[in-house]
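Missing here is one protein chain; the remaining ones are kept as they sit in the complex.
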Amino acid sequence: MKRERATTLYFGPQHPGITGNMMIRLKVEGDTIVKATTEVGYLHRAFEKLVEKRNWVQSFTLMCRFCVPEPDPVENTYARAVEMIAGIEIPERAKWIRVLILELARMSSLLLWHAGQGHSLGLYTMGQWSVGDRNYILDLFEELTGARIYHMYVWPGGVRKDFPEGFEDRVLKVMDYFENKLPDYDNLLFENSIFQKRTQGVGIVNPEQIIEHGVVGQPLRAAGIKSDIRIDDSYEVYDKLKFDIPTQTGSDIWARALVRRAELRESISIIRQVIGKIPKGDFNVKLPNPQKWTIPAGDAFARAESVRGEVGMYLVSDGGNKPRRAHFRGAAYVHAVSLLEDVLVGANIADVSAIMNSLGTCPPEIER
Amino acid sequence: METFLEKIKDRISVNFELDRSSIDVERKRVDVQIKKEQIPSILRYLKENMNFRHLMHASVVDWLEEGKFEVLFMLWTPKEKIRVFVRTKLDRDNPVMENLDMIWPQLNTYEREFKEMYGIEFTGLVAPEEFILEDWEGPPPMRRDFDTEAYAKDVFSERIGREDAQDVRETIAKRSGEVIPDFAKKHSR
Amino acid sequence: MNIIILILILFFLGAIITAFSGKISALVQDILFLIVLVVPAVLFFTGVDMNTESIITFSQAQLTFGMTPLSYYFSLIVMGLAVLAGFYTVGQMNGKKRKGYYYLNYILSIGAMFGILMSKDFISFFIFWEIMTWASYLIVIYNGKNVQKIGIKYFVMSAIGAYAMLMAIVLIHSITGSFLITDLISEYTGMTQGMQLLIPALLLIGFGVKAALMPLHIWAPDAYSNAPMSYTAIFSGALSKMGIYGMVIVFLSLLSKVPEGALIRDIVAWLAAITAAISTLWAIKQDDAKRLLAYSSIGQLGYIIIGVAIGTPMSIIAGLFLAFMHGVFKSALFMVVGAVEKQTGTTDLTEVTGLIRKMPWTFLAALISIIALAGIPPLGGFVGKWMLYESLILSDHFMLVILVFFSSTAAFLYCYKILFGFFLGQEEKEWAHVKEAPAIMIVPMVILSISSIVLGTYPQLILKPINAAMMSFGLPDTYGNLWKESILFNKWGNQIALAPIMYGIMLVFVIVTIFLFFRNRSRTRYVTTKDISTSGEIIKEHENLTFSRGFFQPFLRAVEPVMKRQIDKYMLSFAKGVEDLFEFTRRIYNGNGQTYAIYAMIFLIILLMFGKNLLG
Amino acid sequence: MEGILMSILGAIATFLLAFVVGMTYGGIRRKVIARVQNRYGPPIYQNFIDAFKLFSKTTAVHHGAMHLLGPAFLMVSAVVALMIIPVLRDNIWFTNLNFKGDLIFLIYIMTFGPLGMALGAGQTGNPNSAIGVTRGLSQMVGFEIPWVMALVALMIKYNTTSVVDLMNVQNEVGQWLIFQNPFAFVAAILASLGMFRYAPFNIVGAPTELASGPASENGGKFLFTMMSAGSVFAFVKLTLLVDVFFGGASNLIELVIKTFLLYMIPVMYGVVNPRYRTEQAVTYFWGWPLLFGFLAIIYSVYF
Partner (left out) sequence: MDYGIYQDKLTRIVTDIARSHSLWILAYGTGCGAIEVPATMTSRYDAERLGVRGAATPRQADVLMITGYLTVKTLKRVIRVYEQMQDPKYVIGFGSCAVNGGMYWDSYNTIKQLDLYLPVDVYISGCMPRPEAVLEGFAKLQEQIRAGEARGATKYKDNLDYYRGNQKKIIKNWDFPDYNW
């Protein structure tokens, strides 16, 4: 075979610039990319195969490990899908707690995004600040669920535990902390002229591609389309909360960054509302013995707005005590493969990492 | 709402010959089942004529007992907020289907996955051979007749000690000489 | 018989004999070729001194030959390079077709250059100038590729230069009534002011074509890259210096005498600086080594012209020193490219990679010449650059310093590109068969590289003849003033001692190398360039891991405004104009370039012979 | 004989000084960055540990002669530049080879090392290395222009090209050159941001883009050499700036204080800025720094 014309650059899997364990095979001429091929599969653990051998509750522990930065939306979609098939009505308080958890997870993941976006452009201080501050949210999680990362908290039939005493106050305190802290982030990241120069007009997702590829989340909203599953296809108690869907029109990295910046503030406001409105009552319904718990045959598709966009869980029960099929749809499933390959063509080598971060590429939810 | 869903169902069934159809009012969902040959045309019809522009998800379920694969496409319209599930059954022994990625480019990724995980052939699919697995020699792993546990036992050796360390707490206690009180014992599992 | 005449006759007779000796055997031809080059060189270095002068009289014209200190200095370049490139030529032309044709023109052009340097009157100067032009033109079209385009471009530009020069000669003769150069110099100050500016300007156009000064340089990239590399070494190293030679005479003996000359000097200096900057940027853009070096030559000639045009003693030393150095390292580099071309069949920097282990000697020559070209201490290029900067700063040409500095820093880019493109990078299978070039090609390159090193430490070897040449123009003695042995001074009293620097760097280098190179080497093992960290992936067979396409794309993007807005459009329109001119001439003569060239030459000679009568 | 011994000892002392100061500054830089990032940070001698570890690591493979020589070139260039530069005013121990420290020579010798390193990186055959090198060279063309303009402005004002003379001038006048020609200082310090290659100009080894660029294939002793040469270089650049603009230093404490304060400028600028793209980094230097360079020259000529 004749040697190729363009130079091959292996962007990952072992590369500081890649988000997670995946690979982009770049063909470059000069510092312009002429072709990009995404290769995934480095994280394939076959969850969807493993659930065939696990009962409904055991499967639940696998579910949260689909995506590392934000396990809760996945737990939530699974729990809701199970509830849909089994016809379980969960208490009102559980729904509010779930919203709180989901928004905390959203905050934590957005802080990680701050880190990733800063890191991808060489601004390591941003990552140090935001990941360091993220620990305060993880502390809340730890207090509530006992774990920092994999909470296994949003349970079919409600949530696993109620709030500990004084938890609401501590949440509010953390929110206060972040509200004081966010101007610093603005100063460091969003008002930095170099950051603006590096992101404006870079990594533009074509408006036609947006609908064609089924782009979701911030890339969609950064193109000026006001779409959010939390409102469009509302779940839990999001319809009882007042919040805004931030949009931008640039459709570049900068626009997506601004959308995320606004979303972080929206999340704080949602959490404040939840703390103010949360009703008293039960936090879950009693489930039967997990080993013997069977769910009537049927299927359900539950979707939710994760941080990087729409996620969904397609769950099929054949009437047994184990799921027949659980198929997860991650936001990055379209972003990371077909869309990224298109967006990267013509981009600069220097921007690959930033574009990936901006699209919210997360390999574990592609290959599961 | 119910009439609206009925209307959509009717509109589909006028144009296409459905095997089965149902509506679910609570979840705002219309379910149709159709022959695999009509899948491209119905998807295109739904997308272009009925504004179901958003493909939420596509999935495959292996009904081993029936000898069928069920392939389904989940569509959504942001305007009316209604879901349409289009299903089709493929013969499990000869799962062949037409390539659909010109309707939604993202289906290309889905098809690559289904091809690898279930062995479903999509005629006309242009994509690299491998997607997730590398140098996989066994049967398509997501098929229900593939036993992952047996495969794992066969290929990877399990670490010794896993089987008797079922009760983690007790094992740790035994190792460290800690005495577990009786009341705690029953919660230890 | 006078020794200069003897050498000239040797050259011209030898050229013809060599051309036809190919009928006997190729080996005889090669040997004859070398003899014809070496014997005159030996004769020149042993027999010629400043007093030899001879006059040949044709019907009414006198042809005067003799040597001046300046022509001695340039003869050093011509003769030395001619011999070294001659050996290289024998290696490179081995097995090629039309060797006789090539040898004939090669020797003719060398002889003509020698003739130019020895001429003391404008008639012989012009005759040899034209012989040189035609001989080099015939070599440019030797390959037979794109003759119409490239050959004609060179030809038309040379014709412009020749007519400008002819016009100047006619003007001079009508004023002074003599063809002697010395007569012009002595009567120059008495001329009208218009003539004082017009004659040098016309002459400068004539010389500027050969020295590739900016508006007149468009022929050079094509002609340099189209000629066989062994000749391009002469072309860029020696032939272009004929333009410099002429310029030195014009600037030092004419323009420095009148106050208005400062204007022309500054214009030329600025033109040269812009030439240097722009052609450096163009060189960075090239993907073909020949064209890259061609643009680089234009840029380097720019520095030389700046030095000569500024006209302070130090800048002239710098210009002349750089002229010699340029001859040394640029010929070596063209030879390197020729060697690579011979061994691989291409000079495309994006194709050839990883030859360092296959052609180590060629690499060494290239490395040293590149360091000299980049002007990095302690090699010879630095000496010239240092003197050039100092002279520019001292003569208050601050913007020129910045421009020159910009182009010489930007030159690092193409220097690295040529080294990386050919020698470094991945070692690919398609070049696995490549072997080192034959010794006859290596030795001249290595000798030239060694001279780069030597001249970096002992510049006095050629500073002495330069000093003599400058004193002959009435400039003050610079020994002990601007340089002393291997120490350079400037007017402010700052000095730089080259020999201790060289020894110091060598000492540090040896120490560090012993500590690092040999220590590491003994403990490490060579692995192929395929064994690199590729993010954990395993390289597929057909994947290209050499980064060679669009090498300096981001830099070129940064300088795009400069290259797009000004030079590109300008060059294109100029080229179009030249092409139109060519269309016009072709309509008149309706023949190919070669016949036309010979006709024009005969016509010019006749005109010159009987010009005196015609002009009355 | 005594003179030779003295100069050898002086050279070794200078090298050790530069090495120690450079390494310590690197450590302080890490500490400062850590403090900006709300961290405790590594100890300030961490760089010595890293260097020693790299030195003690096996270096099993090389890709050819230039790969071996590349770091050596870098080291030679650093050491020669160090020997030329006047470290202290009127101190025989640190005089070394300095020929009164010719500025043009210094400018050139300081580019020699990176070019040699570029050759070494080129031979590894790693495309990341080659891309990093092209970026570095492009950036060099960018920052050399304002840097040279600043120096030329000083040269023509004080009619000298030597660092020692510039130091003496400041001594005689009793005023540092930073006050005499502030524009030149601004141009020089902006150019030195590029020279130090800290953010936003760390485009050469940008980890998230090129996986550390030219250093990709260099580990162990190669990296050790690069690291120590880099430290020496940092010292050379700082000392040069101090000599030219701050009147040099008469003792080591003064030198350390002055260089440290100067060093903090690129460090602090780097902590809070992301990285430029290559063409942005190049054109940055042709904006304000170039303007200041012109101002410096005009100021020198007319005032």
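For reference, chains read A, B, C and D in written order, and residue numbers begin at 1 within each chain.
We take it that a contact is a pair of C-beta atoms (placed from the backbone, for glycine too) under 8 Å apart; a residue touches a chain by one contact, two chains touch by 3 or more.
Predicted model, so just to flag it, every value in this text is computed and none were measured.
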Where the missing chain makes contact, among the chains that are shown: A, B, C, D
Contact residue for the chain not shown (choose from D:D50, D:E144 or D:D165): D:D50
Touching the absent chain when the full complex is considered, from D:S212, D:T225, D:T259 or D:S300: D:S212
Positions on chain D where the hidden chain makes contact: 30, 34, 37-42, 46, 49-50, 52-53, 56-61, 205, 207, 211-212, 215-220, 223
Chain B residues touching the omitted chain (full complex): 133-135, 137-138, 141, 146, 148-149, 151-153, 155-159, 161-162
Chain C residues touching the omitted chain (full complex): 525, 527, 530-531, 533, 535-538
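By our rule, only the chains that are shown with their structure count from here on.
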Neighbouring chains shared between chain B and chain C, ordered by label: A
By mean Cα position, the chain sitting nearest the middle: D
Dominant interface by contact count, named by its two chains: C-D
Centre-to-centre distance between chain D and chain A (centres being mean Cα positions), rounded to whole Å: 44
Chain C and chain D: spacing of chain centres that average the CA atoms, whole Å: 36
Sites on chain A at which at least two other chains make contact: 7-8, 15, 28, 31
Where chain C touches two or more other chains at once, by residue number: 533, 535, 545-548, 551, 554
Pairwise chain contacts under the document criterion: A-B, A-C, A-D, C-D
Residues on chain B engaged by chain A in the complex (per definition of touch): 27, 53-57, 59-62, 74, 76, 78, 81, 83, 85, 104-106, 108-109, 128, 130-134, 141-142, 144, 146, 148-149
Chain D - residues contacting chain C, complex: 58-66, 68-69, 71-72, 75-76, 79-80, 83, 97, 99-100, 102, 104-105, 108-109, 111-112, 115, 118-119, 122-127, 130-131, 133-135, 137-138, 140-142, 144-145, 148-149, 152, 155-156, 159-162, 165, 211, 216-217, 221-222, 225, 277-279, 282-283, 286, 293, 297, 301
Contact footprint of chain B on chain A as seen in their complex: 37, 40-41, 44, 46, 48-50, 52-53, 84, 211-214, 227, 232-233, 299-301, 303, 310, 312, 314, 316, 324-325, 327, 329, 333-334, 337-338, 367
